[in-house]
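Take this structure, written in structure tokens, and hold onto it; I'll ask about it next.
Selected chains only, in their assembly positions.
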Amino acid sequence: MEYGDPQSVERMRADFDRQGAMQTMGITVSDVKPGQVILGMPFNPKFSQHHGFMHAGVITSGMDSACGFAALTLMDAESEVLTVEFKSSFLAPARGQSFRFEGDVIKAGRTLTFTEGRTIAVDGDKETKIATITATMMAVRGLKP
Amino acid sequence: MEYGDPQSVERMRADFDRQGAMQTMGITVSDVKPGQVILGMPFNPKFSQHHGFMHAGVITSGMDSACGFAALTLMDAESEVLTVEFKSSFLAPARGQSFRFEGDVIKAGRTLTFTEGRTIAVDGDKETKIATITATMMAVRGLKP
Amino acid sequence: MEYGDPQSVERMRADFDRQGAMQTMGITVSDVKPGQVILGMPFNPKFSQHHGFMHAGVITSGMDSACGFAALTLMDAESEVLTVEFKSSFLAPARGQSFRFEGDVIKAGRTLTFTEGRTIAVDGDKETKIATITATMMAVRGLKP
């Protein structure tokens, strides 16, 4: 896969920085490649559910952003990315010192891009896949940011 | 449908209050019935995506909690609720003064409960359905809170 | 909702008749309205799974067709419909004398249409909702049938 535009990484990072949700949740960009984005987040009790694990919706926020920005890296300079739909499965409770959200493009089209992602909980040396996502992303042209 | 236990509403509200994510996102309980929970959230730029709409993962957090707590209202006193999986579809951008998250039980079983929900954006007198969810919830017994 | 074209019903029925899968499975059109299609199928052991219930994929075939054709009724004359993705949940075993597949458009756009559907098992006077679907449909223009 190749970047959709010479400025793809800059545009992706600028869009990421404009996401209030990512800043508030403490989610940051770990790595960007064409069609792949990896994000990271430390455990934060402010975003827990009632057993003290991270909330499924917060885990999904990280996976959705990783997948959406992975799709954006392949889009042309006129395109913005919007989430059409996603499905998340929760394999294990979201506990750990930190979480890694990986998003990958599976098939990129002019309008729709299919993506897959996952959440890895990190606890010292131990890594556990705790959630997966499949998401459909849409390129929207002419949308003012 | 009937509450699973005389203390169902109290237990549901206590669990809700223990969710750091709900407090941090400013999501509150609007209404509880057997098998139905309605939550509310004012627009908050701290949880936006890059066009200034609410982040899809935050909208999903509200819908997931509404559905999970709707399932919990029908469970027995020994059961805790965990999200197995959900799928969310995003019909329109999440803009509005506030958002209403509705969660309904479609079919309750001893182990699995099927739920459906939706997000209504409210702008003055205007209400718009902007997202839907279908979620599978699981009753877990013997889990310490 | 209004038909997308004066010939919408004729086009929908012609496309339906061209679906080998519908004929082979014995699925027929029960009712068509703008944005809504209802199909029917008698129980058929040739499409069972290993407990003698109807196979989840066959039930999904009926719901997918109901939703896709519901979307098609609102599209313009140049558009064909393709399924982008769907999620099905199986609330109860698929047993019954016959099955009714209902598909409804929730939100129609120029490119994407969001739909919801369900399967009702019919046994004499008794009707049971046994499955639900949410499906994203895409209008494709310039595709030769």
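Letters are used for the chains, namely A, B and C, taken in the order the chains are written, and counting of residues starts over at 1 for each.
Please note the rule applied: a contact is a pair of C-beta atoms (placed from the backbone, for glycine too) under 8 Å apart; a residue touches a chain by one contact, two chains touch by 3 or more.
Not measured: the values here are computed from a predicted model.
**Q** All chains share one sequence here; work out the copy total for the full complex from the 3 shown.
**A** Oligomeric count for the entire complex in this file: 4 copies.
Following the convention adopted for this analysis, only the chains that are shown with their structure count from here on.
**Q** In whole angstrom, what separates the CA-based centres of subunit B and subunit C?
**A** Each chain's C-alpha centroid was found; their separation is 29 Å.
**Q** Nearest whole angstrom, what separates the Cα centre of subunit A from the Cα centre of subunit C?
**A** Chain centroid spacing, subunit A to subunit C, equals 32 Å.
**Q** Averaging only over C-alpha atoms, locate the centres of subunit A and subunit B and give their separation in whole Å.
**A** Centres of subunit A and subunit B (C-alpha means) sit 22 Å apart.
**Q** Which residues belonging to subunit A are in contact with no fewer than two other chains?
**A** Where subunit A meets two or more other chains at a single residue, that happens at 84-85, 87.
**Q** Taking the complex as given, what residues does subunit B use to touch subunit C?
**A** It comes out as residues 87, 89, 91-92, 106-107, 114, 116, 129, 132, 134, 136.
**Q** In the complex, go through subunit C and note every residue touching subunit A.
**A** Touching subunit A from subunit C are residues 84-85, 87, 111-112, 134, 136, 138.
**Q** Which part of subunit A faces subunit B closely enough to touch in the complex?
**A** Touching subunit B: residues 15-16, 18-24, 44-51, 54-58, 60-65, 80, 82-90, 93, 143, 145 of subunit A.
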